[in-house]
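Have a look at the structure that comes next, please.
One chain of protein is taken out of this complex; the other chains stay put.
Showing chain A:
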Amino acid sequence: MPRPRGFEQEAPPPAREWPISGRSARRAQRRPFVDAEWRSLAPPRAVGRSSLSGGKLAAAAVAVAEQRTRRAASRVRIVVTKAPTACWNRGSPLPRFSCGLRVGRTGRRDPDNRSLKDTMFARGLKRKCVGHEEDVEGALAGLKTVSSYSLQRQSLLDMSLVKLQLCHMLVEPNLCRSVLIANTVRQIQEEMTQDGTWRAVAPQAAERAPLDRLVSTEILCRAAWGQEGAHPAPGLGDGHTQGPVSDLCPVTSAQAPRHPQSSAWEMDGPRENRGSFHKSLDQIFETLETKNPSCMEELFSDVDSPYYDLDTVLTGMMGGARSGPCEGLEGLAPATPAPSSSCKSDLGELDHVVEILVET
């Protein structure tokens, strides 16, 4: 059984003939070092592995991991190569900026903006300016700077989310790297809530009924936490909810702050897709958490290998959803079939989100 691997295929190392030291080896007389001789002294790399005689769990895990990496490989390959262009999407909220961003100096100096800007633009991306910019330029120069900074910040957030998702696809996530990326995401989120990005919500966002999304997000997270017993790192919304997830009871009260928050996410880009980043971070952290060895004991629970698969998480959750914290939501949400459909649509939205990143 092939061992689960990332995307790269390691070429099988050349077999080296080497008498294992300590058994029958006679070390050749010492000579000045020469490349070829060194190779002959090196021990044989373990070629091939004994077949994994694990139980069904191992087989399932391997199969799921392979399936996931195959899916991830196709998905990730696209995203990674195209991510830099993703931030400059066409759906800019304010029409006067549809001509794109001006590269170079603007009237207002912002140290943070400069540091991000130089690096972001170092890529050599150019946007053709469509037209009537000269009149409004002076007045909007300052606003442009702010908008470009927030766009860059958004793209950094997107990149970080993609990285987190990547790292939970690989076989052995590097905990230090994941923690640093998660801290960066948290930092961006805090800044975005602090500088009032949430407040600038157009009223029409309310009628988009993000409640469906809220419901699905909550249920997803609750299912993950309830079954696991451990908590993923805070998702984007946790800045507003109180602490650990078990306090999901004030969900109805928390809805109010979450409401503009999820809508605010939509402001920056294609609305129906930005909002689901909210959910995607939770997903990422929950599956990152399952990879985390601290949840070893939870692996023995009845949801282990299917847990890695989002589909089965959702379907499994449908059956075993906790009713307690859900009460408030259920009063607001439509009847039972609707959550499942919204969850399925969320899946579709996740793919859509990826597509948006890719701009296909």
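Basically, a contact is a pair of C-beta atoms (placed from the backbone, for glycine too) under 8 Å apart; a residue touches a chain by one contact, two chains touch by 3 or more; residues count from 1.
Assume contacts and distances are computed from a predicted model.
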item	value
Identity of the absent chain, which is to be given by its UniProt protein name, from "Exosome complex component RRP40", "Lipoyl amidotransferase LIPT1, mitochondrial", "Serine/threonine-protein phosphatase 2A 55 kDa regulatory subunit B" or "Glycosylated lysosomal membrane protein"	"Serine/threonine-protein phosphatase 2A 55 kDa regulatory subunit B"
Interface with the undisplayed chain - residues on chain A	3-5, 10-11, 13-14, 18, 20-22, 25-27, 29-33, 35-39, 41-43, 45-46, 49, 52, 54-55, 57-58, 61-62, 65, 83-84, 111-112, 115-116, 118-120, 122-123, 153, 156, 159, 163, 171-172, 174-177, 179-180, 182-184, 187-188, 230-234, 238, 244, 285, 289, 291-294, 296, 299, 305
